[in-house]
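With one protein chain withheld, the remaining protein chains of the complex are depicted in position.
Entry: chain A
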Amino acid sequence: MAVVRPFDKLPALNSAAVLLVGSDESLQQKLAEAILKEKKNFKISIHLATSLPLPSERDHLRPRIDLIAFMIDIKSKYSLKNVEASLAHVDASFFLGKVCFLVTGVGRVNYCSVEMNAIWKLGEVYCSPVLYCELELEGIRVATAQRLLRMLQICAGHIPGVSALSFGLLMRNSADE
């Protein structure tokens, strides 16, 4: 089926897969490289896609996706529309802590095309954390990569005692305060 489901495949030992969905391919690539540079003790695979649904011919090659990060560029209305269209192809159970939104471009207020309200509502409706990061700056990119990596470890079940759902709730509660 065209919908990405969280538990339709068996997990592989000591590995995790993250899917980055966004319209800016070069930024995706840079973020992926930053994630790879971080020290980790499990096998990681990073899947880059411009939109969902994913092409079905690669279904059998794809591992179980543990975390989906949707990348939205504040400067581009198209990127928001693209993400909104892609969200329809994600199974509802993913939104129990295995999805997050990365919002980039927030540093340049005068180039904003997307309303902050829209982003905030997206996070509310889909019950997923929204991370604001200026991915074009290397330092912030590295920090975001580290955060994503930690989230990925939790979502893949590598951290005993912490589940994706509990972590997601933790992030939302702290954001509200």
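Criterion: a contact is a pair of C-beta atoms (placed from the backbone, for glycine too) under 8 Å apart; a residue touches a chain by one contact, two chains touch by 3 or more; residues count from 1.
Rule of thumb we're sticking to: contacts and distances are computed from a predicted model.
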Query: The chain that is not shown, which UniProt protein name from "Phosphatidate cytidylyltransferase", "Centromere protein N isoform X2", "Cytochrome c oxidase subunit 4" or "Very-long-chain enoyl-CoA reductase" does it carry?
result: "Centromere protein N isoform X2"
Query: Touching the left-out chain: which of A:I46, A:V103, A:L131 or A:I154?
result: A:I46
Statement: Among A:L54, A:A69 or A:A164, contact with the omitted chain is made only by A:L54
- request: Extract the touching residues of chain A with respect to the undisplayed chain.
  value: 19, 29, 32-33, 36, 43-50, 54-55, 57-58, 62, 75, 111, 113
